[in-house]
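One chain of protein is taken out of this complex; the other chains stay put.
Chain lettering (A, B and C) follows the sequence in which the chains are written, and residue indices restart at 1 in each chain.
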Amino acid sequence: MIIQKLKYFLKETLRNLWQYRIRNFFSITIICLSFLIFGVFLSLSNNLHYTAQQLSKSMMIIFFLEKNLPEDQRSLVEEKLKGSSLIETFQFISPEQALEEFQNNFPELRRIIENLRVNPFPSSFEATITEENISSSETLTFIQEMKEMKGVEDIQFNRDWVEKMQSLSRLAQAVGFFLGGILVLASFFIISSVIKLNVFARKEEIVILRFVGATNTFIRIPFLMEGTILGILGGLVSLLLIFFLIKFFPLYLGASLGVFNELINFRYLSLSQIIMLIAIGAFIGFSGSLSSLARFLKV
Amino acid sequence: MIIQKLKYFLKETLRNLWQYRIRNFFSITIICLSFLIFGVFLSLSNNLHYTAQQLSKSMMIIFFLEKNLPEDQRSLVEEKLKGSSLIETFQFISPEQALEEFQNNFPELRRIIENLRVNPFPSSFEATITEENISSSETLTFIQEMKEMKGVEDIQFNRDWVEKMQSLSRLAQAVGFFLGGILVLASFFIISSVIKLNVFARKEEIVILRFVGATNTFIRIPFLMEGTILGILGGLVSLLLIFFLIKFFPLYLGASLGVFNELINFRYLSLSQIIMLIAIGAFIGFSGSLSSLARFLKV
Amino acid sequence: MIELHHIWKQYQPPRWALSDVTFHVKRGDFYFITGPSGSGKTTLLKMILREIIPTQGQIIVDGKNVVRIHDHKIYKLRRTIGSVFQDFRLLFHKKVFENVAIVLRVIGVSRKEIRRRVFNALRIVNLHHKMWEYPSQLSYGEQQRLAIARAVVNNPKILLADEPTGNLDPELAFEIITLFKEINKQGATVIICTHDRDLIRHFGEKILFLYKGKLIRKEAL
Partner (left out) sequence: MIELHHIWKQYQPPRWALSDVTFHVKRGDFYFITGPSGSGKTTLLKMILREIIPTQGQIIVDGKNVVRIHDHKIYKLRRTIGSVFQDFRLLFHKKVFENVAIVLRVIGVSRKEIRRRVFNALRIVNLHHKMWEYPSQLSYGEQQRLAIARAVVNNPKILLADEPTGNLDPELAFEIITLFKEINKQGATVIICTHDRDLIRHFGEKILFLYKGKLIRKEAL
């Protein structure tokens, strides 16, 4: 009995999808494009997130050592760094390396370096901090401790840079929650509107079904299934489109972007995002149908 | 006669808009939201464009002068700079100013500066180049000429920086043409699809009008006007939404973003963009109606 | 079976579509309702199905007060009633077979049984050769017969027919009313609205005459 009914509803749904294929084609187009917008946004935000992560990885503390520090004192500092759980990696930089690095990092200042007679750079340790501790207070107390250590002349803890990073991540979040929210909401409203228009266009059918003695559930099920399938199909097609876009966007740009290449090296959506997108499609299709059916189940 | 007909068509259009108000409400919602997406993109790209402009304005050439250059030789170099049409502004920088500026620009390197006994900076002229000449060959020949001048020791022409700027602007363009293109195309397809769905839902009406002897033009005009009006209304509502978004987005973020504040200080669309957006709405509504009418004007 | 007590119906303020209509239709009755165009026949039938609600008055169908049934319980009422309306109410995106079968599907009849019964119903109205076409491919009279097949397929306890022969030739019309008569003999209560004097003359036992919303004559020929 139940299996027979289920089979009927499934057949019915597929038949209706085919019967109203022109309308459904346009509906799926609209749904798919809305999801495309949503998906492009997701992908962009993935990217931003990734880039922000990469950038914060390079967050560094530089421990400048006193000039001509004896070997044993240097290894004491090294021990201390090795022992701390806050420090992810660290590296000794000799004055010669420091000079070279400076020249590489700031080619604009090459002239100035050439004017120097002596190497002004002290030797130092460059340490990176584990991500989760970047703005923790433990880091601050650790730095305080290190400062009081013998042999450590000064500590370069780039507060300014951290603040910039924090601003950036706040910006990313804001863009995410606000602009993204708008895009997402817009997509959802569009999808749900189109599903509603679909139901409206078939109100006669609903009236006739009630006329022949169908229960509301009997009437609803195919509509709900259709809405759900439209939502899912729209989602799937948009995923395909997004996939191709992400594949061909970098090709279109060429590899000529240099430093910014990383920024546009779009990552595809993660599996959970894909599932979410389809689930959202299904949900909007379902609830859109449900809510617009209500008004016709009265006569 | 013609005025009577025009009046009839206008009345007819308004009446239809009202008759199908539920359907039209959802259609306008869809159109408006699509335009919202389009508009948000436009506004973002306005912003990017503005920022890029601001950045390229600070594009600079530095002419390092020989140490202890006599006053008259310096003024010769100054004359030369003043005479060139490529140079927008220029400024003399004394060694002391250079040192200070360096300290401000690179607080990370503060330590190194402090280790110096003598001021390593020479005096220099900092010149900005008019925007349109930034990557012209004239600029290169001018720099070549300046290099051979007596008293000019070296020229800092930041090729690297220009390249970065060019990459950035290429990125902006790419994002504009590609991602933007997708969003815009998607919006347009959505709008045109919804207009088509509207016409499909009323195919009976078209058949009956032909049945009573209406010319195709007579049938088309109200549909075209309705499509156009829907497009325009959608555009107008979306402009209103965009306006509020732009007004309240910064408030939502607060002023705490520091350096990035400029980046999110969204500018509203320019008048020409507003007109364009509405014209596009009208056009899509018009052409969407027109193309979907064709198939029904046969029976 | 069907009782109408002082039914008044007003669609729009000045005019009354029905005024103070009272009659009883007993189980197994075969009634004709007639009256000029716009006299309220369709309104009456729609009320029995609870498609519209009387402005005033009570309707009892099969012991239940129709006006008080909840929206989501009406299907129970409608399943006991087979009806043909003037506008046929066909599902134009479904084939002829499916249009009839839907009545049985909603009550969960088995597939084999559905095929058998639908075929029979379509054969009676002489449409079985068009079983797999769409209603839009039928002539108007064929559409009317389809609506009739749908109304009778489930052996309803009550059969309401609104001008069921308006688009049929006299021979077919006679056949259809004969069919209704047979169904009536098997125990169903039948109400037919019609303008066709020949039919009433030939089959009419009990006739209700409506004029401008008023029941002006009850006849038993």
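Criterion: a contact is a pair of C-beta atoms (placed from the backbone, for glycine too) under 8 Å apart; a residue touches a chain by one contact, two chains touch by 3 or more.
Quantities reported herein were computed from a predicted structural model and do not represent experimental measurements.
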item	value
Contact set of the excluded chain (shown chains only)	B, C
Of C:Val66, C:Ile81 or C:Leu168, the residue in touch with the unshown chain	C:Leu168
Candidate in contact with the missing chain, chosen from B:Asn46, B:Gln97 or B:Asn216	B:Asn216
Touching the absent chain when the full complex is considered, from C:Gln10, C:Thr55 or C:Gln86	C:Gln86
Residues of subunit B (touch criterion as defined above) contacting the omitted chain	1, 4-5, 8, 16, 19-20, 205, 207-216, 218, 297-299
Touching residues (missing chain, whole complex) on subunit C	11-12, 34-38, 42-43, 86-87, 133, 137-142, 144-145, 162-163, 166-173, 195, 197
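Methods note: only the chains that are shown with their structure count from here on.
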item	value
Chain contact graph, described as a line, ring, star, complete graph or other shape	line
Core chain by centroid distance, with centroids computed from Cα atoms only	A
Greatest separation from subunit C - chain, by CA centre	B
Most extensive contact between chains (C-beta pair count)	A-B
Centre distance in Å when subunit A and subunit B are each reduced to the mean of their C-alpha atoms	24
Chain centre separation (subunit B, subunit C; CA means) in Å	66
CA centroid of subunit A to CA centroid of subunit C, Å	62
Per-residue multi-chain contacts in subunit B, two or more chains	none
For subunit C, residues that touch 2 or more chains besides their own	none
